[in-house]
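Only a single protein chain was left out; the remaining protein chains are all shown in position.
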């Protein structure tokens, strides 16, 4: 298979879905004439014109609410938030409106839209341009949450997200944008269903359940503990946070007896805590040692390289935690 | 001791702190001339005038941001959100600004302000006026989260919150507003430190850790299971969600070996999941049965009485869960 | 014709720019109402300057029937709320009826509307059934949203009613999105969104003004200016002197009208809809009206003198409509006949709602997601 970048994969998914369905349109800041701050929507205005790729003013509340309105009559807006941190600027429209709209209308309306953009640390963007927001999205019912780690998954999941009749938060990661990976040639269509995890590494001692950029860190950490300590980790890429494929996780824990959940949003009230809680609700008998979770330290991401590294729940922290767990 | 309502207790705390410190002022919608939609700020405009009790337009983002600005130079704003659901309208100012401001400025500034208002279900206000928001506040570092269940605690904790040099979210509950309880006479000052839980009922079989209105439900549930099933619950009122007094909880679990966390915000990525995760991090050896949590069902609160009751994690659900746990 | 402040050739009211310094000088002290944005303006004093064609008597009769239906339903709901049959925050539209009715009759099937928690009049004006509406407010299974949405979330896609909202101004961008859909698809559908005077001070309003004007969306912004935001009069929280002039700065056409007069509302919305369908973009309409009941069920109305309400009652939509009908030669008896018919109809509607079963507890868990994972629109 050819190799492509994560950005390119997303660009292709958008292009193919726009070709396939006239109701799909893109809306956001600098996405049209410029092609997106991160060039994710490059060339799409040229191909589809100003009625399919809409450059907005810096009005996240308004264009998010407009996406909702358009979606209720069957349009399929794909909204770009330049940084996922701006979720907070449009939070009322996202969580009080989009997530609740179908429910409040007793199922009379549906809201098929995608909110996409990049998040995450590692590039010294500081407190207001680096935070990972998946736990916030997952807290509110009514919105799907997808966070792919590879170009292949990014393309297949985004295509599915656009066709889904529910609102979907599609969370990209700035550290993944220039990573490369295999993907079928453009226009060779494939879809990946939401809510299906993927075992990326087989192992016997500890299950690491993770997604997005943390997957890459977890895979590296797994190599390290294997080489240096002979501990074998199984690494599960959740890919979708809502719905969460706990079945695949429990299957893995059935082998390993140990569960570590890792993500980049804050640990406190995060997806990791949720997975731990579910493990004790749904599969307590599988756990041979206490389940653990890792997330961002309880600080807003600092700019300084040294501090940012310390705050992020990456490789070293995963290694250290796995070692602690294996010792039990 | 005299008995007073929860509303009256809050009103007194505000009045006393405004008398004590000229830098304390109130800001919000309908709070001055009218005295607040729920009459919590009644009579305060008369006593303190228009420069201490500020009636705003419906501009939550602006007045929340203004509170931040004023707080950085030592004012102590107490912001009323008419419904805590409107947290989402001002989410950028609350979570990207207020919660992060001290950190981003490397400790050069502090933000002593209180965001207060009522939340919660039980009165058929529906999806956008009933949700409990403590897990959202707790997810973001940098903001204290207080949720008292009694008039006594409401008064003592609010006074402390106003004097605290950190931003504090002070979460009231609409079902508690007219409840009565003991409290010292007005002007007899007392303060309750943040981060101290309170054992409200002693028991031996299951520890229920909760706060706000769920405390009342938990206490009732404890009576029921005691009477009908001979199961003895210890009920811990956390009172503050951030910082969370896990020590008191672990002390209790050391006796009971069983932990059930209960709150009204969504269960998913909620405070309960967090407490369960911490239990397995900090005190796994105490747990003789899997720790559990209960929160709001994953639906936005419906209006219909029957549906709302079903969605809320109240008495019946607590009873049922305790029975399940005791059986293990 | 109504009194006119002044006008430009396009038939839309215009006026000189606010002279900022003189405006500042004229500012009221915190506690006293200014001359212009005040609670004792009468709807009939609103500036308009376009032809208001006489509507056929038949249509006025239909409008009257609607107005009485809304009024009596609201009264019935207030009574039910007092009995504890309705919880939460229930906002009635008593006094606001003409804004909804005039607009509904001016628009076409296929057009869209979004509105606020004060949305019962829009629902009924747009054709929703009173029985199912009352059932919804009461949380019964025959409610259009199965009791999930309640009073604050009237919705009926088959009537173009795309949702009411509990968050002030949140419905405004939704309507802009509906207008955008129409625009992108090359349809001639128009969207209208209703909001209150208090909603002007929510940021999302402005964001939407700007985008709608720039993109020339087929959208009508309709402000039901009842001079109060809950218990707070608008002059206490803003220096804006004339709401209808204000959105001009975005490059939008605007008008100020008597929102209690169905014929005036009908004419204004017709004009705005015509502009929208012609591709001329959004119009802002300020309908001067008055809330003749409390902000919501249970409001003790300590913030306004009873005389103020009494005075406004005489200019209310029902009074205006009755006067119109009389001037068309409709006799008292015919009017009373309608009143009685509607009274029966509303009684029946209440009875229907009260007999409607409670929803199943299992219903709680439905409608969070569309279950089919993928699908076409």
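Descriptive notes on the structure:
By letter and in written order, the chains are A, B and C; residue numbering begins at 1 in each of them.
The criterion applied here is as follows: a contact is a pair of C-beta atoms (placed from the backbone, for glycine too) under 8 Å apart; a residue touches a chain by one contact, two chains touch by 3 or more.
Source: prediction; values computed, not measured.
Displayed chains that the missing chain touches over the full complex: A, B, C (touch as defined at the top). When the omitted chain is restored, the residue from B:30, B:164 or B:245 that touches it is B:164.
The residue touching the chain not shown here, chosen from C:102, C:119, C:150 or C:281, is C:281. Annotation: of C:165, C:237 or C:260, C:237 touches the absent chain (contact as defined above). Within the whole complex, the absent chain has one touching residue among B:57, B:181, B:203 or B:270, and that is B:57.
Within the full complex, the residue among C:251, C:305, C:337 or C:357 touching the omitted chain is C:251.
In the full complex, chain B touches the hidden chain at residues 21, 23, 25, 51-52, 56-57, 59, 61-77, 92-93, 96-97, 101-110, 112, 141-142, 144, 160, 163-166, 191, 193-194.
Residues of chain A that touch the chain left out of view are 29-30, 33-34, 37, 50, 55-59, 61-62, 85-86, 89, 123-129, 297-299, 302-307, 309-311.
Hidden from this view is one chain, which touches chain C at 8, 10, 12, 14-21, 23-24, 27, 200-207, 210-211, 213-214, 216, 237-241, 245-246, 248-254, 280-281.
To be clear about the criterion, only the chains that are shown with their structure count from here on.
Taking the mean of the C-alpha atoms as each chain's centre, chain A and chain C sit 41 Å apart. Averaging C-alpha coordinates per chain places the centre of chain A 31 Å away from that of chain B.
Chain contacts: chain A has residues 92, 96, 103-104, 141-142 touching two or more partner chains. In chain C, the residues that reach two or more other chains under the touch definition are 143, 146-149, 153, 165, 167, 203, 368.
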